[in-house]
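Complex shown without one protein chain; remaining protein chains in place.
For clarity, chains are labelled A and B in written order, and residue numbers in each chain start from 1.
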Amino acid sequence: MLTAFVNINSFSQVRVSFDVVSAETGSEEGAPVGPGPNPISPEMKELVWGAGSFIVFLILMRLFLVPKVRKGMASRYESIQADHEYASATRAGAQADVARYESAVAEIRSEAARRLETARQTLDKERSEKVAQVNAQIASRRAAAEAEVAAARAAAQGQIVSAVDAVTSRATQIAVGVSPDAAIVSRAVQQAMEGSRS
Amino acid sequence: MEALSKIVKAAADAATGDEKNIAAAGSAGFAYGLAAIGPGIGIGMIFGSAIEAMARQPEAAGMVRTTMFLGVAFTEALALIGFVVVILLKYA
Partner (left out) sequence: MIINSILSFEFPPINELLRWRDVVPGLNKVGLIAIASALIGTLIFLSAARKDPKVAPKGTRNLAEVIVEFIENNIIMQTMGRDGLGWTPFLLTLFLFVYLCNVPGIIPFIQMPATARMAIPMFLAVLVWIVFNAQGIRHQGPIGYFKNMMFPPGVPKALYILITPIELISTLIIRPFSLAVRLFANMLAGHLLLVIFALLSEALFQARDRILIPIGIFPFFMLVFLTGFEVLVAFLQAYIFTILAAVYIAGAVHPEH
């Protein structure tokens, strides 16, 4: 029970009483005691209770509580670490899969390009072969036709020559009355024909 | 500080007529006043240097803070011993 004296104008004194700390207990037992020894000197009962409770607390913490909590923390950190490692391993696996897939895709793509190239080359070769074949055919046919034409022309020329020979020898026979020498006639015809042609 | 001088003054008032008590109270207040000067300057210097160090090197702030509290603890002890001496003077 604390007390304070309030002097108003130094005449009247009002005594105000306080219940600073033991308001909740309401009993005199929790209230401070009066004057005693030096306030700094430790009191035996406080020392004993403080030391006792601290030592019990320390023993409990040292032997059971802190190691248990610490172990739990360490195990959780380890499990988190393991999860991290597992996650990074999974990620690395997935990345390897992706790389493998991409390399396979690239391989297939290059294979396809290669096949396309060979097919194109084959096609080119075949086409040029066919073209050459057709060209050769056309050339041979043209040569044959030309030969035929030349042959026909020669035959016609021969016929003309023989006809002219006959006509000439007949005309000569009629005109001269002598059958001319065939060799001379044909030579003359030959000359005439060549002269007319040129 | 104000509070302490009040304690001392109130105690001195209560023991009116007792020369020894008045002398004890006065010297106690004086002693604490003296005891507070040095640590006050010291703590100010410690905090000033610590703030400067932290501003220059913010990455070392944790270490500086720990060391600062250690320094403050050692310096402050002087003022607190003065405080205890006051109580000893007054009540022993």
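Brief remarks on what is shown
Quick note on the criterion: contacts are C-beta pairs under 8 Å (C-beta built on N, C-alpha and C of every residue); 3 or more make two chains touch, one makes a residue touch a chain.
Fair warning: this is a prediction, and the values are worked out from it, not measured in the lab.
Within the set A:61, A:112, A:139 or A:171, the residue that contacts the chain not displayed is A:61. Annotation: of A:70, A:127 or A:141, A:70 touches the absent chain (contact as defined above). Although one chain is hidden here, its contacts on chain B can still be listed: residues 3-4, 6-7, 10-11, 13-14, 62-63, 66, 69-70, 72-74, 76-77, 80-81, 83-84, 87, 91. For chain A, the list of residues touching the undisplayed chain reads 2-9, 12, 14, 16, 18, 20-21, 23-24, 28-37, 39-51, 53-54, 56-58, 60-62, 64-73, 75-76, 79.
The working rule: only the chains that are shown with their structure count from here on.
Taken together, the chain B residues at the contact with chain A in this complex read 84, 87-88, 91-92. Chain contact summary for the complex, chain A toward chain B: residues 38-40.
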